[in-house]
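The complex is shown incomplete by one protein chain, all other protein chains being positioned as in the whole.
For chain A:
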Amino acid sequence: MFGKKAEVALELDNLEGRKTATFKDSSGKEVSLPVYTGNEDISGRLVVNMKRGKKIEHQGVKVELIGRIDITYERNQTSDFVSMSRELEPPGTINESATIPFSFNKVDKQFETYQGRFCKVRYIIKTTILRKNFSSNIVNEQEVSVLNTTNETEESTSIKMEVGIEECLHIEFEYNKHKYHLKDCILGKVNFLLVRIRIKYMEIAIIRRETIGAGAQATNENETVAKFEVMDGAPVRGEFIPIRVFLGAFDLTPTYYNVNNKFSVRHFLNLVLVDEEDRRYFKQQEIVLWRKDL
């Protein structure tokens, strides 16, 4: 209906040269979104192209920035952790084409955009031209993504561990750090101290764990997001097998602790040994992932 009167578009500033990030939406379709950092201003404009001789009477024009968490586990629940609204125009009439700028400055967008299995964090810019009476509002939405880099602050200690099944398998493994940035490389080695099983291969899996809720009601959901074979065949006692995993090869996100009390995302390295009867022997170690740069 309104289309007859005007074409309304939401445009963001400075998109040229801005990084984009690709996410999969719930249907699995990839979408590419412009990337903002947590304290970056988001500015844009609402462009209204009026058709000749038409006018729009409205109750006001506003723009909103919404930070939203969707949990699709068991039952869907949606909550907004950011919800900011700006009045762009008081109630009145738009007679001719106009460009209405807007800007959200200094809004803290602490959570990163995230598309997990059950949890999502999304940022949406939404403009609304409120209409009188029963006419429907003119709404435009644009999703943006927020990615935050962090500095390497703490010392990243190595992970070293000896595990085994008595009289069967005994190994010692070592990862050079426990904190890795997303383009990092895991270096390590596995030392076979005792091998009494016929090992077929060894692989490293990266497991992403979404913890939904908090406290006693919290539930964990694991998902293997990467698999990497590090050894083919069965080693003998005393063998050191090198581990070198370039994380850049995988689609990973940083570790998120307690996203607005709704969920957490953690990562585990799972060292898996598979024997000739396809029995799996594994050991999980948590690693912390962080974003060094965009």
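As a convention for this text, a contact is a pair of C-beta atoms (placed from the backbone, for glycine too) under 8 Å apart; a residue touches a chain by one contact, two chains touch by 3 or more; residues count from 1.
The definition used in the following text is that contacts and distances are computed from a predicted model.
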item	value
Chain not present in the shown complex, as UniProt names it (candidates "Cell cycle checkpoint protein RAD1", "2-oxoisovalerate dehydrogenase subunit beta, mitochondrial", "Vacuolar protein sorting-associated protein 35" or "glutathione transferase")	"Vacuolar protein sorting-associated protein 35"
Which residue of A:Leu12, A:Ile241, A:Val274 or A:Val288 touches the chain not shown here	A:Ile241
Touch criterion as defined above, residue of A:Val230, A:Leu252 or A:Leu289 at the omitted chain	A:Val230
Residue numbers in chain A that touch the chain omitted from display	201, 227-236, 239-242, 244, 246, 248-249
